[in-house]
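Shown here: the complex without one of its protein chains, the others still in place.
For clarity, chains are labelled A, B and C in written order, and residue numbers in each chain start from 1.
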Amino acid sequence: MAITVELRATPFYPGAYVGPFSDAHPGLGGVCTFVGEVRGGDDVEALELTHYEPMTRPGMEQLATSAVERFGLMGLLMVHRTGIMHPGEPIVLVSACAMHRRGAIDAVDFCMDHLKAKSWFWKREKRKGRWHWIEPRAADHEDIARWQ
Amino acid sequence: MAITVELRATPFYPGAYVGPFSDAHPGLGGVCTFVGEVRGGDDVEALELTHYEPMTRPGMEQLATSAVERFGLMGLLMVHRTGIMHPGEPIVLVSACAMHRRGAIDAVDFCMDHLKAKSWFWKREKRKGRWHWIEPRAADHEDIARWQ
Amino acid sequence: MVRLVFLGRLAGLAGRVEHEVAAPLDWHGLLALCDGPLAEEIANDRVKLALDGELLADKTALAAPAGAEIALLPPVSGG
Partner (left out) sequence: MVRLVFLGRLAGLAGRVEHEVAAPLDWHGLLALCDGPLAEEIANDRVKLALDGELLADKTALAAPAGAEIALLPPVSGG
């Protein structure tokens, strides 16, 4: 069982992570992967994610551990961008492998809900040349409530 | 919006599908991908999947169309192996892209439940040199009932 | 001719995957062509028939003309 959590300030190619992650768990039944990208088409020119290393990383590691235990995973990989990103660039990658598909799929869903609503990231978007901070949404709390 | 359904009799590398599929949908918010492999470690030496082309392919296309409509997807990719496979080889790949993560994740979950329980595939496993046909499981019906 | 296609474990019981038989073919004709254990399986409610790729709601209403393909479909395997 392996947990990998990575915060990185530069662009990444999801396939470069998922292939080796999957290969590192021979015998697995299924791998589920989610990649979130900076959406295009809604006036967003750029997105900036700020984190606070002494809390963001331990928070992600704790989330990963609880997902592995809860869903009986063989391995879990989380990669999260920080810094300035543009439409089309991956922001987050979560990949879970397990003996059975339900555990892998649910773990990805669980991790994404918690990363989005509970992780120590602050986000601002640049629209028409101006930066705007993003506030929490009511839906974030509903997302988290699904797992309680 | 693009639907791709592929039945193939030879091994495949998931990354070779997912990269181009994702790149083909600029502006997307998220991509969820599930890859199911022949599990190792439970005495299975080989797995054989038989299909019936005149029904298996239209059934998968219909499933893909209903998932795209139900979850508002930008694109859906389904690749399914047929023939004889060995532990570690991918059997099935489902990848969905959408503006929002929940649609992409739920679509993959929905497609996998239906592919497993409702698609026209017959499966047998080789254990200790002998082939055994696999029967439906009670859990398949429960999986499907989640979506009704 | 009518082509029979045996899927899953029915192929094992039939001893072949495909079989060409004289047209036309109806339900009783189909049962008559099959050996005891295979006929018994085919008569079981869990086994479905498809004519030219279309599932038959009532398999005993089978009426396959020359050139048709009948698929004999046991329950699909689980996940």
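Criterion: contacts are C-beta pairs under 8 Å (C-beta built on N, C-alpha and C of every residue); 3 or more make two chains touch, one makes a residue touch a chain.
None of the values given here were measured: they were computed from a predicted structure.
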Which of the visible chains would the unseen chain be in contact with across the whole complex?
-> A
In terms of residues, what is the contact footprint of the unshown chain on chain A?
-> 50, 52, 54-55, 58, 112-113, 115-124, 133-137, 139-140, 143
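Going forward, only the chains that are shown with their structure count from here on.
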Of all chains shown, the one whose Cα mean is least distant from the combined Cα mean is B
Can you give the whole-Å distance between the Cα centres of chain B and chain C?
-> 27
Whole-Å separation of chain centres (CA-atom averages), chain A against chain C = 50
Centroid spacing, where centroids are CA-atom means, of chain A and chain B in whole angstrom = 23
Which parts of chain C, given as residue numbers and ranges, touch two or more other chains?
-> 79
Residues of chain B that touch at least two other chains are 112, 116
